[in-house]
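In this view, the complex is presented without one of its protein chains, the others remaining in place.
Think of it as A, B and C in the order they're written, each chain with its own count starting at 1.
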């Protein structure tokens, strides 16, 4: 019922059962290609394996059910893939790999594929914030500390603050995406038969090569989780502010109506106009920290493969990718329609003892220019 | 891909989109019936509304999508229900209620319906533990503190400890189920037009009647969450112990094979026998505390309806019901097949300086009898 | 620097090093008394032990330091207590107990002693809320949903909602206090030498008697944690609302000045009046859910004594008792000085399309009376 609330369409699909299955099959295909390239797998067998690594040829529901017996989806997947390929190729399926190699590498692929639309949404969010910062450089607004009127600032300066926070959260996510999403390939106890294999698989799948196989070293999961949590937090702050500034008594911002019928009605009060998109951003952002904690708490994994904490990661990471994407897509939507009421901003100043903007315009310009310059850095 | 890992079949269904939709429709039907009984809704209109409150008559996917616009599924649901009933009944749909009345009451119904199978699984778990406690009263086993051999106990005493923990966690869940799952009916700002209506709706739906409408008083959600977290923790402890005692070097317990092909194989090492069910219990239990924290952190909800923290609850509660059910169903399965190796228990004693069970048998019998008596209390 | 922010004076002291030490000594004294009463310890030895169980006779700092070596404070404590008593009494110190018996029972005593002042503060909070509910039955105020003006309610109805939430959270805490704070006495592997000893120690110390020793069954810790988290959440909601209603643009509530110089100044803006007490309630409440999650996550403790998760509880429980007490004492202070501006409440109605209180006064009276009646129940 609530899937639409907690994820963007793109990430709901990119983290769905079929996407996870395809990612695992992509790993199996990569293993076959790398095996062929290094002479460990006959080219014909590799080609047959690669050809069959398509999710639409598998029964994803049945696989999921069978996966319960071994607490991993890979045993059943390898069985089905072996059954699908010609007999000569069967011994070469999953060659040299262990279940965790496949699931962990698939988790990296699923994450990579989920981050792409998240990053698109963040780009749109940040560009819009940059536009607001620039356009409202001198739109005077009372600053509020502890929710009490303090001294004036400008809405452009406020938007510049949001911008930097989003840009920095996104930069961290970009770094994790490009540097920390690494292939897993160690075999049962994380000593690959051939030290060159992880690098080859990393190149094949477009993932980073780790120093070592990282079966029970979950630092990169924690870093990914924290980067997602950082994005959710930055967006939650913007949306929370938008909700506060949209209160009737303040009225400085509002969510635009957009298409007819949109814009946050109420079942009891049809005339009421709610900040519905902002509310969903806040809801998604609220869900992230607990998921991050669950992933961080899963880090102390036992010996060469964990008995439970690893298996707890899959659903948690899926959910965290989703709620972060939800925060991003709803924030994008919210900002696209955001209405700024400069008159109300000015009028609200009158409530304060400090009704005059006492800064040199140059100070706020310099500040906003710094934010915009930082935003434009490649 | 992982839905089967993190929920029982029954609770996955009881918390799915159709189940949530039906629960909301059950609330609308209840409102109509109560309206009719109190003379606020014509009997014919009420009958028409009740007749149409069937999930299979609605487009659940479309509803979910439209729900995004208002950050609540109720606006679209009421629209569709109004469109479905005869024109004369339309004004009586959703009479006197607000969106939160419907969603919160539906959440209580979804919880009630999910707790039933969880409690069944817990009954089976506890009965099995009681059987183990009784059967192994004098099966001597070394006690281990900080994972070092300490002094002997018996496996019956250990199982009795597990039993009491599960029984107490379940008792708490039962109390929450019967006393704290309360109807929500306050209208837009939680002053019902007729003070008798909440009691009538509670009776109609079989839920508790709250002192007041509880729109932004989320204590009962927190209590439900904590009770679920308590169950998950108690089960996680049993499963964690089972994993530890199944280590090859200890070998005192093992998961039985059950049906052919089951029993925790490995994609790289087909001969390996893993404690797959116990691992899934640990995984599910690991996910619970972060979800509980998310729900507790959602408690400070703003004024008469929260702008984000309430909307964060729905998916989180769904997930928490699921992972708790997963812990329970996997624990039941694990225990059903649990093999106890009394010879290994005795042999492992020899590693310790304290190889003799120094207690009177009467002491352990008294202790186990207490646990069994407590278990049998109605 | 921040200790005063995050705890009441009473609970800071009740959870401090000396208080923990005294609680452990109280357990040792109780063990000696119970030993004497059952003839297991000579009366003279018991009297000598009891006499020496006073924290001011021990070097608490030195004990804490030595505790690191064994990951428990009890080894060093028992050494020092043995050294302090006459030689004939030494073998009777700590008789039949294990470290965990002492620390867990002490944790229950520390909790019991901390809950008393928390409950006092909650009584004052609830009484004040009851007074506000009664006094402002018909003080019309606009209801706000999703932070947008909805339809009118009265401030009395709002306060009644706060009241019920606080009363219910406190009732849960009371139940945990009286029923779930249980003695721990099982000896090394939780089979007491004499089944009557736990009951005797429970009676001696005024704690509940558990069904079984509960060394690695941490349900009661989880229930205590959740009850504290529930209190923090209920208070956080009241304080959050007070902050929102104190915004300059709304101005319906404000924190009173109290003694000269108090009332939330600012280092940069001396004229500014902040809701300082409410802010500290929110801060304390914000810290609770993560601590609850940490305690719940500690539940799956290994075998007969955990290797880390138990030891993580002590500081976490201390912090959780503290932040809950901080929320309660700051809330009490905030409410004591709360100013209600009925004129602003009425004036703000004019912003809304629905400026008339459309309910019968009887409806809100009935609602408030229910809350007050529930509050007065013994």
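Quick note on the criterion: a contact is a pair of C-beta atoms (placed from the backbone, for glycine too) under 8 Å apart; a residue touches a chain by one contact, two chains touch by 3 or more.
Here the structure is a predicted model, which is why all the values come from computation and not from measurement.
When the whole complex is considered, the residue among A:7, A:29, A:46 or A:160 that touches the unshown chain is A:160. The chain that is not drawn here is touched, among residues C:10, C:171 or C:307, by C:307. Of the options A:16, A:290 or A:326, the residue whose C-beta touches the omitted chain is A:290. From the options A:16, A:117 or A:230, the residue with contact to the unseen chain in the full assembly is A:230.
From the options C:68, C:135 or C:347, the residue with contact to the unseen chain in the full assembly is C:68.
Residue B:247 is the one among B:38, B:61, B:178 or B:247 that touches the chain missing from this view.
Considering the complete assembly, chain C touches the hidden chain via residues 1-6, 17, 20-21, 60, 63-65, 67-75, 78, 94, 97-99, 102, 187-188, 236, 239-240, 243, 261-269, 274-287, 289-291, 293-294, 297-298, 307-312, 314-316, 318-319, 323, 330.
The set of chain B residues touching the chain not shown comprises 144-151, 243-244, 246-250, 264, 266, 269, 271-276, 279, 290, 293, 297, 348, 351-354. Mapped onto chain A, the footprint of the missing chain covers residues 71, 98, 100, 143-147, 150-154, 157-158, 160-162, 164-165, 168-169, 172, 188-195, 210-220, 222-223, 225-226, 229-230, 233-234, 236-237, 239-241, 244-245, 282, 285-286, 288-290, 292-294, 296-297, 299-307, 359, 363-364, 366-367, 370-371, 374.
By our rule, only the chains that are shown with their structure count from here on.
Taking shared numbers over all numbers used, the chain B to chain C interface scores over half, which places it in the same class. Inter-chain spacing, taken between the CA centroids of chain A and chain C, is 37 Å. Centre-to-centre separation of chain B and chain C, using mean CA positions: 26 Å. Among the residues of chain B, those in touch with two or more other chains are 71, 98, 188, 236, 239-240, 282, 285-286, 289-290, 293-294, 297, 307.
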